[in-house]
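All protein chains but one are shown in place.
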Amino acid sequence: MSAKGHCLCGEIQELTRDFNGSIIGVLHNIQEKYGYLPENILREVAKETGFSLIDVYSVATFYKAFKLEPKGKHVVCVCTGTACHVRGSDKAVEELSRMLGVDPGDTTSDGQYSLETVNCLGACALAPLVVVDDHYQAQVTPAKVRKMFQEYAANSSEANLPAGR
Amino acid sequence: MINFTLNGLDVAVEKGFTLLEAAKFYGIELPTLCYNEALSPYGACRLCLVEVGIPGRSRLVSSCTYPAGEGLYVRTHSNRVIETRKLLIEMYLATCPGSKTIQDLASKYHVTRVRFKQKHEECILCGLCIRMCREQMQAKAIGFVERGGFRRISTPFEKKSEECRLCGGCMYICPACQARCQGPQEKSAVCNACLNLSPPCLERFDEMMCYMDPCVACEQNSRGEKSER
Partner (left out) sequence: MSFLQARLRSPEQFAAMQQKLRLRRESNERYVAICGDTGCAAWGSKNIRAVFQEKLDNLGVKEIAIRFTGCLGLCEYGPIVVVFPGEIFYQRVKEDDVEEILRETFLKGKVIQRLLYEDPLSDKKYVRASEIPFYRGQKRLLLGKHWKIDPVRIEDYLAIGGYSAAVEAFSGLDREQIIEEVKKSRLRGRGGAGFPAGLKWQECYETPADKKYIICNADEGDPGAFMDRSILEGNPHSILEGLLVGGYAVGAEEGLIYVRAEYPTAVEKLKLAISQAEELGLLGDNILDTGFHFKVSLSIGAGAFVCGETSALVASVEGRVGEPRQKPPHLAENGLWGKPTVINNAETLANVPLIFRLGSEGYGRIGTENSRGTKIFSLVGKVNNTGLVEVPLGMTLREIIFDIGGGIKEGKKFKAVQTGGPSGGCLPESLLDLPTDYEDLNASGSMMGSGGMIVMDEDTCMVDVARYFLRFLKDESCGKCFSCREGIGRMLELIDDICEGTGSPGHLEFLQEVARAVKDSTMCGLGQTSVNPVLSTIRYFEDEYRAHIEESRCPAGVCKDLIRFEIDKELCNGCGACLKSCPAEAIEGERKKPHGILDWKCTRCGICLETCAQGAVLKK
């Protein structure tokens, strides 16, 4: 999925197809396609839509949903919403951050894991909640995080997480 | 004409006036940091606060962005305004102590202590430089990036902007002097011209109008002469 090299005209056309005066939809398209917002694409899109580059860049950095760097192969996402916080999600974040050796928001140097935090996934009854590649892990504790993660790393090819209770 | 009450006086201003303009017109001085007559009002520094509404049901608003409205009851120097403004200036002084503009404000409004932890930031994010670049220079080379506590002023992708004509308008208007050239440092310099000039500055130097004259980084003045400092 390299976004470099060849002519991007077709791709840019495709990405800006539903452009209606708002750049946010286009950025969503780009993110969906590449997993992040590559710089050269943003430059092309700015030209195509007539926005100044700095406006595109401002919007891209303002909103949390947009990433300017590629994500890891696996995304580990910890909910830090209020319900999860009062049930101790910060401990899970710390534990994961220690295990992966990255701060929340970063990706491991081997590009395998990204650690992210999110404000409420709307499943507060399961708090605290950790989501690994769309697998929900409910009511986690630091010890459970460790265990789950070791298992996960061991058989990540199958990518099957037990629904814990 | 819009009629309203300003500090107990019945006043009238033209439609479209903001409260700040009205106050100025009537000779009342209000401190500002993010306001400039030549640029659109932004309302970010919050120093131009005034109290709007009858006592008991009033609120503070930034006068630079609030339109004068029929029948408003406005006070520019109520206790509430003065107290709040003083605390804001204290906070400015704790954040950005190096700015002459802020030091002057503090002395003028009798802010004599700083209870916050001292920081040494150089930008107050008033956005004057951005509006200058955009509205007066038609360039759109710089803008705000990120948000909340991480908000900064920068160029697209933190690289030298192609739209920047090195006019120096941003540096000219900055009240806190962040945009002044700080030499070739990726993070802090806005124009970053010197980073992109090779060999440093010499050939194209007269394109650049560094307001640090001579430039602290390359130690050249605007005529390209090496200074003797």
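We just call them A and B in the order they show up, numbering each chain from 1.
We take it that a residue touches a chain if its C-beta (ideal position, glycine included) is under 8 Å from a C-beta of that chain, and two chains touch if they have at least 3 such contacts.
None of these values were measured; they are calculated from a predicted model.
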item: Chain not shown: contacting residue from A:102, A:127 or A:148; value: A:127
item: Residues belonging to chain B that touch the chain removed from view; value: 42-46, 49, 59-62, 65-67, 69, 80, 83-85, 87-88, 91-92, 94-95, 115-117, 124-127, 144, 146-151
item: Missing-chain contacts mapped onto chain A; value: 21-25, 27-28, 55, 58-59, 62-66, 80-87, 91, 94-95, 98-99, 118-127, 129, 136, 138, 141-143, 146, 163
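Just so we're on the same page, only the chains that are shown with their structure count from here on.
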item: CA centroid of chain A to CA centroid of chain B, Å; value: 35
item: Chain A contact footprint on chain B (complex, rising order); value: 140-147, 155-157, 161-163
item: Chain A to chain B touching residues, read off their complex; value: 39, 52-58, 61-62
